[in-house]
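Report on the following structure.
For this view, one protein chain was removed and the others were kept in their places.
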Amino acid sequence: MALKRELYQALVDVVGPENISEAPVILGSYAQRGRPKFEAVTLPKTTEEVQAIVRLCNRFGVQFKASSSGWGAYGDAGAPGVVKLDLRRMNRILEINDKNMYTVVEPYVIYAQLQAELMKRGLNCNITGAGSNCSALPLAAHQGIGHLSVSGSYGERNQLALEWVTPDGEIVRAGSLGAIGQWWCGDGPGPSLRGIIRGNVMPMGGLGVFTKAAQKIYHWPGPATFPIEGVSPHYRPNQIPPGFMIRYISFPSAENLSQAAQKVGESELGFILMGFNPGMISANIATNNNEDLAYLKQFTDSVQGPGFLIIMAGNSPRDTEYKKNALQQIINDYNGQPLEAVENPENAGGFMWRFIRVTSSIREVARASGIFAGEVGGTDVFPLMHQYIIRSSPVKQRYIDEGKLLADGTDPFVQSVEHGHAGHAELLIRFNKQDPESMIVAGEIAQFANKTAIEGHFGVPGHAWGDAVHDQYGPHTLNYHKWLRKIKKTFDPNAASESTNYITADD
Amino acid sequence: MIAEDKLAEIVGAGNISREQTTLEEYSGDMSFVNAVKPGCIVKPATMADIEAIVKLANETLTPLVPVSSGPPHFRGDTVPSIGGAVIVDLSGMNKVLKVDRTNRVAMSEPGVTFDELITAVAKEGLRLNMPLLPRRSKSVTGSLLEREPVVMPKYHWDIGDPLACVEVVFGTGDMFRTGAAAGPGTLEEQWAAGGAQKEAAGPSSFSLYRVIQGAQGTMGIVTWASVRCELIPELEEPFLVGSSKLDRILEMVHWLIRLRLVNECFILNNTNLAAIMAKKWPGDYQKLKGNLPPWILFFNIAGYEYLAEERVSGQIADMTEIAQRVGLEPVQAIGEIPASEVLKATQRPSGEPYWKLRHKGACHDVFFLTIYENLPGLLDAMYDEANAIGYPISEMGIYLQPIVQGTNCHVEFNLFYDPENREESARVKELSERVVTSLMAKGAFFSRPYGTSTGTIINRDAATVTALKKVKSVLDPNCIMNPGKLCF
Partner (left out) sequence: MALEDYRTDMEMCCRCSICKFVPLEKLTEMRHSYTCPSIARYNFHTYSGGGRMGMGVAMLENELEYDEKLLEVVYNCQVCGACDISCKYAMDMEVVEPINEIRIKCVEDGHTLPALDSVISSLRKQGTMIPGAKANRGEWAAGLDVKDITKQKAKVVYHAGCRVCYDEDIWKIATEAVQLLKVAGIDIGIAGENESCCGGRAYQMGYKMDFLNQAKKNMEMIKKSGAEILVTGCAECYHAFKVLYDKFGLKNDLEVLHVTEYLARLIKEGKLKPTKKVDINVTYHDPCHLGRLGEPYIHWEGKPVAGHIRIFDPPKEFRRGTYGVYEPPRDVLKSIPGVKLIEMDRIKEYAWCCGAGGGVKETNPEFAGWTARERLDEAESTGVEALVTACPGCEQNFKGAINGYGSSLEVCDIVELLAKAILKGGQ
């Protein structure tokens, strides 16, 4: 179903002929296999071009969907008839403010680029856990929780002012941006529109286009560039910068881990604190799948139970010493046991940099089989999120025993947010996507996760999106879905913003 | 107007008042908004009461104005803008519902004041990140909903902090709970599962608490709020730094917060610190002020359960290095004011009378957010306007509060005046209105607009107003919630 010629020509007029295509070869690459193709792909350069495209779509009754780096399947359309906005040409860092610690980016700056520029200035940012190959716009990620979240919070809470092309083509500049043209506050005057545009998850293309945003940034006590040597894939720093330390500690029980993580939070020790399981650690260090399996066995045999990885970064030698000593006391109190393979100097530096730069999430989720799924918790208090995901562990084990999933362990992956004030947890599965039984398992685990969340009262998880799932959770959660629908309907009266992965206005 | 008998069925006749003196009390406040008398005052006891009231108000299109704190009020947001409004006075809903040490959160009804909640959470070794010396009668929920700045920027990750979740009755009459509190499950079921109604965002892809905050009661009526708590330190070492060089103080503040060295951290000018710390008026105040430098930075270094002393001594050494680099000297007392006394003062609400009223009997606050680089221009703008209008700068209180971990700075000019003196009142009113435009031009963001300047502030950005009105149309389609406030 091609676009009306009048619409197509108008889009050409907006972005220029080089920046739009409806050629089959172009359209084909923008949809995951088997998913509906877009009718045209546009490459806008400015907010005004984005607005013009959105307004044209509204006028012609056609839907649109924007994406930046476009990894997630939620960048796809749910049905034919949608125009894609690929924001690749909007790729500038607009401002870095050292004194008030914020930065402003366009959607196609990736986190690796932003972090590299920040580090030169003694600054850092939280990078979404999916990787530094993802957009640095805090509004682009599904959730935006990252490795640094224990000390660097996450997308929803790092968000400052933003520029938003609404589904019906208005430009809203939230907070101080609209009032005085400055980027450092996203709230007001009066109520904060941040409350409409996202929760602990994003509307994922279903509520217009975010064209620029400011986010909080944090202190970086390390060098301007990390001293990386080697040739791909064997990168490692030639030294661990002073003040940095990495440890992996396993505990005799989930309860001990949870309490130790809480104490680490209350003492404000962590720079990075991630409850990685052996499967993720092994995938992280391995440079190929065979190595991955070998490390998995080695690490699984070496740990006494679930564990976490902690990187500490002292702001001074005194700070470093205090953190080191306090951590050791907590480890002793909760019967923790270090994993030598992570801490030994051969490996420690490489681990450290991969976690700081967040380069190896791809290894952890995609190298095995090109696909991953599972259960993605929301954000809530750490013990609750931990408990939620642990419930799915026996289910995962059963499917592993039946040969339907990769046997990579069943410990959840948990994250501390804001020094333990909140937490996030996931249980990921990897499987052969050609195996229809495994695909069914992925669906069954999602269903089990939903059932657990509803019946066990664990909140609305991060993997809840789309009408059907919202309709499933809503009646148990004060009909939030009805409010969400009203928001959608009010801000998107023509249903122009494609919202398969958000919610539609249809009751 | 809702019929009284219908209201009585909900709250009981004894909880409705049409007494003239009572109505007068709610007709105006210490701001310069026009006095408008309400139709009556109701005091609900439960959320169900409020649901019923709101539903009735929708049927009769009766304006409702929620009030949580006791008097005196200062902002004009609790004064009706329209005649015939019903004041929904929540001060009787004053239970502390829960204190959760593990998850560092507490839950309380709107009538709970800071003193009450501080005492309750302290039993579990917790404390609040609170505003600077709120008045005794200030509701914690009210303060949280107003996005009042708090004194510990380290623990202020987001501008909405420390508010977590709320239970609210929207203008539609529907009850909702925001964030994790939405469910699934009742509160009891959530508690049984280990939930704590602490995650503010959500559920799912919106965070309605953010449109309730800052709304001045125009979206709904909050019936409880949960608040993120911090730990009571095992060890605290407070310091003061005095200087005439604000730029150096700001440089030091930037690093103290950036390196997460300090808990409480704020800057006062001599007028304000003297006003807060003076015990006997007016002698103490003048004497203290006379011995203070123009600007005073206060901060506190703290240690917790693990190796508190090692931590504190290390942080003091690191702090001292920063001070030396910047050319400032942290001390344990300035003039006759020990830092320990300032710490004690800031960990509780103000004594009576409220510190802002002690000097002259009234105070009008001009406050906004900015960033450090804008401050010199903003101070000059205020001084110029004050001079032009004849308000003595030496009498002006100034409070600078870094918030959101140093990303923003709350700036507050406290304009003390004698409310019995018409000239002084008129001068302060005119100054507070005139200065807004000059300040915005220099980088002031009035994120919390109140009173007579609201239009000047909020109408600068038509797109935001349109968007806010859309939100309003969802949550309060009949515009019964505090009409006339903000852009509604």
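Should a chain be cited, it is by its letter among A and B, assigned in written order, with residues numbered from 1 in that chain.
Just so we're on the same page, a contact is a pair of C-beta atoms (placed from the backbone, for glycine too) under 8 Å apart; a residue touches a chain by one contact, two chains touch by 3 or more.
All of these numbers come straight from a predicted model, not from anything done at the bench.
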| item | value |
| --- | --- |
| Missing chain: touched chains present in the view | A |
| Among A:R55, A:K324 or A:R367, the residue in touch with the chain that has been omitted | A:R367 |
| Residue touching the undisplayed chain, where the options are A:V50, A:V264, A:I311 or A:L406 | A:L406 |
| Selected from A:G61, A:P80, A:G181 or A:P233 as touching the chain missing from the view | A:P233 |
| Touching residue (missing chain; options A:S29, A:N238 or A:N344) | A:S29 |
| Sole contact to the chain not displayed, among A:N124, A:N277 or A:S438 | A:S438 |
| Where the missing chain touches chain A, by residue | 19, 21, 23-26, 28-30, 32-33, 41, 43, 69-71, 86, 88-89, 93, 109-110, 112-113, 116-117, 120, 131-133, 225, 228, 231-235, 287-290, 292-293, 353-354, 357, 359-360, 362-363, 366-371, 405-407, 430-433, 435, 438 |
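One rule holds in what follows: only the chains that are shown with their structure count from here on.
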| item | value |
| --- | --- |
| Approximate Å spacing (C-alpha centroids) for the pair chain A, chain B | 33 |
| Interface residues, chain A side, partner chain B - complex | 97, 99-102, 153, 156-157, 160, 166, 170-176, 178-180, 182, 184-204, 207, 216, 219, 262-263, 266-268, 315-316, 318-319, 321-322, 325-326, 329-330, 378-381, 383-384, 387, 418, 421-422, 453-460, 464-465, 470, 473, 476-478, 480, 483-484, 486-487, 490-491, 502-503 |
| Touch list for chain B against partner chain A, complex | 102-105, 147, 157-160, 175-177, 180, 182-185, 189-190, 192-196, 198-199, 201-216, 218-219, 228, 231, 254, 258-260, 304-307, 310-311, 313-315, 317-318, 321, 369, 371-373, 404-409, 440, 443-449, 457-458, 460-461, 463-464, 466-468, 470-471, 473-474, 486-487 |
